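The complex is shown incomplete by one protein chain, all other protein chains being positioned as in the whole.
Should a chain be cited, it is by its letter among A, B and C, assigned in written order, with residues numbered from 1 in that chain.
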Amino acid sequence: MKFGIIVFPGSNCDLDAYHLVKDVLKKEASYIWWEETDLSGYDALILPGGFSYGDYLRAGAIARFTPVMGAVIQFARQGGLVLGICNGFQVLTEAGLLPGALYRNAHLQFRCGWTYVRVENHTLPFTGAARPDQVLKIPVAHGDGNYYVGPEVLRRLKKNRQIVLRYVDAAGRESAAANPNGSLDHIAAVCNESGNVLGMMPHPERAGEALLGSEDGLVIFRSLLQYFDQRGGGSGD
Amino acid sequence: MTETGRHLWRRLGLNDGEYERICADLGREPNRVELNMYSVMWSEHCSYKHSKSTLRLFPTSGPRVLLGPGENAGVVDIGGGWAVAFKIESHNHPSAIEPYQGAATGVGGIIRDIFTLGARPVALLNSLRFGSLEDARVRYLFDNVVAGIGGYGNCIGIPTVAGEIAFEPCYQDNPLVNAMCVGLLPVEKLVLGQAPGAGNLVVLVGARTGRDGIHGVTFASEELSEASAERRPAVQVGDPFLEKLLLEASLEVIAGGLAVGVQDLGGAGLTCAVTETAARSGSGMELELDKVPLREAGMSPLEIMVSESQERMLFIIEPGRFNDAAKVFRRWGLSFAVIGRVTADGWITVKHGGRTVARVPAASVAGGAPLYEPDSREPEYYRERQSVDPLDYPAVEDCTEALLEVLGSPDVASKQWVWRRYDYMVRTCTVQGPGGDAAVIRLRETGQALALAVDGNGRHTYLDPYRGGMMAVAEATRNLACTGAEPIGITDCLNFGNPEKPEIFWQFRRAVEGMSEACRVLEVPVVGGNVSFYNEVEGEAIYPTPVVGAVGLLENPDQQCDIAFKKAGDLLYLAGSSTVSLGGSQFIKVIHQAVAGSLPPVDLALEKRLQKLLVQAVRAGLLSSAHDLSDGGLAVALAESCIAGGLGAQVTLPGHPRPELPLFGEGPSRAIVSVKAAAREKLLALAAKLEVPLLFLGEVGGDKLSISVTHVPVVDVTIFELKKIYEESIPCIMEQ
Amino acid sequence: MLWKARIEITLKKEVLDPQGAAVENALKALHYNNVKQVRIGKYMELYLEAEEREAGAKQVEEMCRRLLANPVIEDFSYTLTEAER
Partner (left out) sequence: MLWKARIEITLKKEVLDPQGAAVENALKALHYNNVKQVRIGKYMELYLEAEEREAGAKQVEEMCRRLLANPVIEDFSYTLTEAER
C-alpha cells in the first residue's frame, strides 16, 4: 500500500506522517509537492498538519487553491482514500470535500496536549480496526479547531454517521472540559458521505510510538491497511 | 568636528573618542551613511564593547566543540558525523514595546541563527521574566509574549519544549524575553558566516526590505524611558510562513553545497551581514543597493543599509552555482536578488543610483569598536542584604499552609497555562515535553537523544552574583543529569542593567566569574551566547539575570528518567548536599515578602559527583524518578513529583528547631530520587563509590504527601489539593 | 480606472463569536457597561483596476465568494470607491 503525503508551502507535520508510515508501519510513502497534478499510483493520500500559507486569512483557505488540490478532489470523487489531519482537515473543509468549517478555538488560545476521542463509527476504512466506542488517546495542537456546521447539515451528519470521533474524557464521557476547542457537539472528526474522506483535528501520527506517550493513533492507520488488504489492493483510481 | 556633527554622532550613540577612531580608520570624516553603519555596528548590541573582555573568562573549548563563540551559534559534536548547534538570544526591548511581535521576532531571529549554519532546528526554549502579575499591564505583556512565542514557533513547526518563567517587580516595565534554538546538522555540511573568494555573488534572499526596525540595535543599547519611546523604530512584524520557506530553501542550498558562506540578517540588518561576513574572510564587497528588493518606494541608501526587516538571509555563492541555487529559491517561492560581489580589497563599497554612497573597511566596522573595561564597584545593598538572617523572621505556624502558598506562587506554580499554547510535540521527537526538569528529544538521525534546559535566578544573582552565576550553571546542567543526560555544552544570555554604572558592571563581572568557575569544574564549555545590557527603566535596573541554556546527550533514549513518582513502595532518597539556606529563597519571598539573606556555599566538586551519580544511575536503570531541588526546596520538589506521578509519599526528615529550613531551604547540588527496593543496594554502592551522600527520606505511596521532622508531622496534604493549587494558580490569575 | 475596495467579513449571526465575547467582557471590566453585542470580523482593503464600477464590484463579489470569506461561517459586504492615483 502506498501513501502520498501532500506538502503545501507551510506544511510542517509532513515529516511526521512520513516517518510514521515509513519507519513505524514500514509501508511505502512519498511526498507530493503542491504543484503536482498526477496522483496515479497512490492508494491513500494524507494531507498533513501545519500552517499552509501561514494559515493567513483562514486556516486552509489558500492551500485549497493549489494545483494538487484539483487532483485530490478528483482522487476523492473516484473513491480514493483521503485523510486530512489538523491543517489537512481545514484544507478539506475549505475545498468542500468535507462539510462544516473550523474556526478559532472558543478560548481563543492555541492548544497543544493530549486528548481522548471516542470512535463513533467503526465501520469506515479509517476506523475498521477500532472497537465500537473505543477511546483513543491522541494529542491535538491547533488554534482553529472549533468545528461548526449549520443545524441542517448537522442532522444529516448524524443520520449518515459522518461524525467519526468525538472529544471525551479518559472514561469516554463527553464534557466541556474534555473538549479542547469548543467544537460543536464535541466533534473531532468527520467524513464525507461516502466515507472515503476523513478529516480529524487530533494528530494520529503523533501517537504512534510508546516512547512518545501513546500508540492509539495507529488504530487509524492500521484500519487503512486492513481495509486495503481486505479489498485486495486496488488503488483509488 | 563641527558642533552639528557632534550632535549627529552623539545622537547615534557614539562618543567623541569613537568618532575620532572612525575618522582614523577611514582616513577622513564619514558621510551620513557611513556614520550610521558605524553607529549600528559599534552599538553595544553588536560590538560587545563593554562585555567582550569579561566574556573571555568563559572556558569555550573542549573535545566536542566544533565552533565556539564568535559565529552565529555554537556547534558541538555528538559523534557519528552529527553535531548540535544552539544559541540563546534576548529580545527584551522589542518585547517591552510590542510583546507579541517582539517575542515572535525574537524566536524568528534565533531560528535563523541556527539554520544559517546548515543545521535543521529541532527545538525551541525560552526564558521569561515579568513584573508582578497583580499588574494589568504585566498580565498583558505576559499573555502576549507567550502568544507571540507560540505564534511563531507553532507556525514554523519547531517544537517549543522547555522554558522557565519568573515574576519579580524589577521586571515590571522591562520584561526579559530570551529565546533559544537547537539544531542538528551533519558535521560536513557546516557552513560559516563568511564571504570568501573575490568575484563570488552576494545574494539577498527572503523578505523585501522595508523601513522597519531602523536603528533597532541602537535602541536596544540604551535605557528605556519616555524619550526612547518617541525614538523607537517602526515595530517589526514577524512572518513565520516566510521563514519556514526560507528555512527549507536555505537548508536545501546548503545541503547541495551551493553556498560558500551564509549569514542571517538580524540586528543592524544588511550592514551587519555584509561587514561581518567580509571581515571574517578578510575580503570586501561591492554592493548595488538598487538591486535590493524593497517593500516601500523611495527608501534611501541609509535606510536600506540599517533596516532590520525580518526573514532575510545573505548567501555568498560562486557564479557557477548561482543557477542551481536560484532554482531552489524559486521552487520555494522566495524572492532573491544578486546585490553585489565579493572583492579582495577589504572594503565595503556601497553604490546607489550610480554613485558611491559609502566606502568603509569591513574589519573596522565589524570589529574595530573600542573595547572598554568599565569601572567596577560593589553596590551598597550587597553587604546589607547578605547580613540578614532569614531565621530572624517569625516562625510559620502551619507548614502545610506555607507549602500550599509557595506551591501556588506564580514562580513555582505549574506553567501549563503557558506551554499548552506551544506546540511541543511537532516533529514527533518529544520524549519529555515541558513540565519536568529538562526536555528530552530523540534524534531520529542518530538514535540518540538530547536533554535541554534553561535556567537562571535573578534574585540569587542579585544577592550574590558570584554564587548566583555558579548556581545558574549548576542548576541547568543538573537538570540535564536528572534525565540521565551528560551535559555537552551551554549557551548563555546575560541580562543586566547599564554597564557604564560601576555597580552594574560589578554584578556582571562577578556573575561571569562565577559561571566560568562552574563551567571549568563541571567541564562544560560555553559555546555561544548573548549579552543584553541597559535593561533599566528610568534608572532602575533589573536584577542581574544570567540565563543558562544547557544541552545534554543521552546515548539511548530508552534510558532516561523523569520527575514523576512511579510506584508505591519505591524508596526515596535525597542525593547530594545537605547544606541549605533560606537566603534569597522562594519561601522568604512568598511568606515574608523579602529578598534577603546569604546564599548557601556552592561545592562544585560535589555538584560534579552528584551529576555523575545521576547519569550513571539512570543509565544503569536504577532510578524510578529523579528531580532536581530548586525553587521552594525539598517540600516543593516532593510535591511536584507527587503531582506528576499522581502518587503520594511519606517522608521523615532529621530534626531541626525550625522546620522551614529543611522543608523550604534552597541550595545547589541536591536531587530527590526514588528507587525500587530491589535497586537500593546498587544505588547505595554507586553513591558510595562516587562519594555522594544519600539521605533516606521515606517511601512513595498513598494519596497524600506527609512530612515529619523528627517524627513531628509538619506537612500533611492530599495530592488532589496540591495539584489543584499548583495547576490552577496561573490560569486563575490570568483569566480573572 | 483604479478602485479601492473595502471589504468587511463578519461571522454569521448564528455562529458564536468567542472573540467578540472576550472583547465585550474586557470592555465591561474597564467599566464600559453601556456596550453590548460586540462582534469581531475582518476588514480588508485592496485596490483594483476596472473599466467600470460594475465590473469591479462583480470581481470583488467573486473574490469574496471564492477566497476571502468562508460561506459556511461568514458573511461579507463591501464598498467600492474611486481611488486617487
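In this section, contacts are C-beta pairs under 8 Å (C-beta built on N, C-alpha and C of every residue); 3 or more make two chains touch, one makes a residue touch a chain.
Keep in mind it's a predicted model, so treat the numbers as computed, not measured.
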{"item": "Missing chain: touched chains present in the view", "value": "A, B, C"}
{"item": "Which of B:Leu133, B:Val187 or B:Val235 contacts the chain that the document leaves out", "value": "B:Val235"}
{"item": "Contact set of subunit B toward the excluded chain (per top definition)", "value": "97-98, 101, 207, 210-212, 234-239, 241-242, 295-296, 309-310"}
{"item": "Positions on subunit C where the hidden chain makes contact", "value": "6, 8-10, 20, 23-24, 26-27, 30, 32, 34-50, 59, 63, 66-68"}
{"item": "Touching residues on subunit A - with respect to the absent chain", "value": "53-54, 56-57, 61-62, 65"}
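Simple rule for what comes next: only the chains that are shown with their structure count from here on.
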{"item": "Topology of the chain contact graph, where touching chains are joined (line, ring, star, complete, other)", "value": "line"}
{"item": "Centre distance in Å when subunit A and subunit B are each reduced to the mean of their C-alpha atoms", "value": "36"}
{"item": "Cα-centroid distance, subunit A relative to subunit C, in whole angstrom", "value": "30"}
{"item": "Subunit B and subunit C, separation of their C-alpha mean positions in angstrom", "value": "41"}
{"item": "Subunit B, residues touching no fewer than two other chains", "value": "none"}
{"item": "Overlap residues in subunit A, where contacts from two or more other chains coincide", "value": "none"}
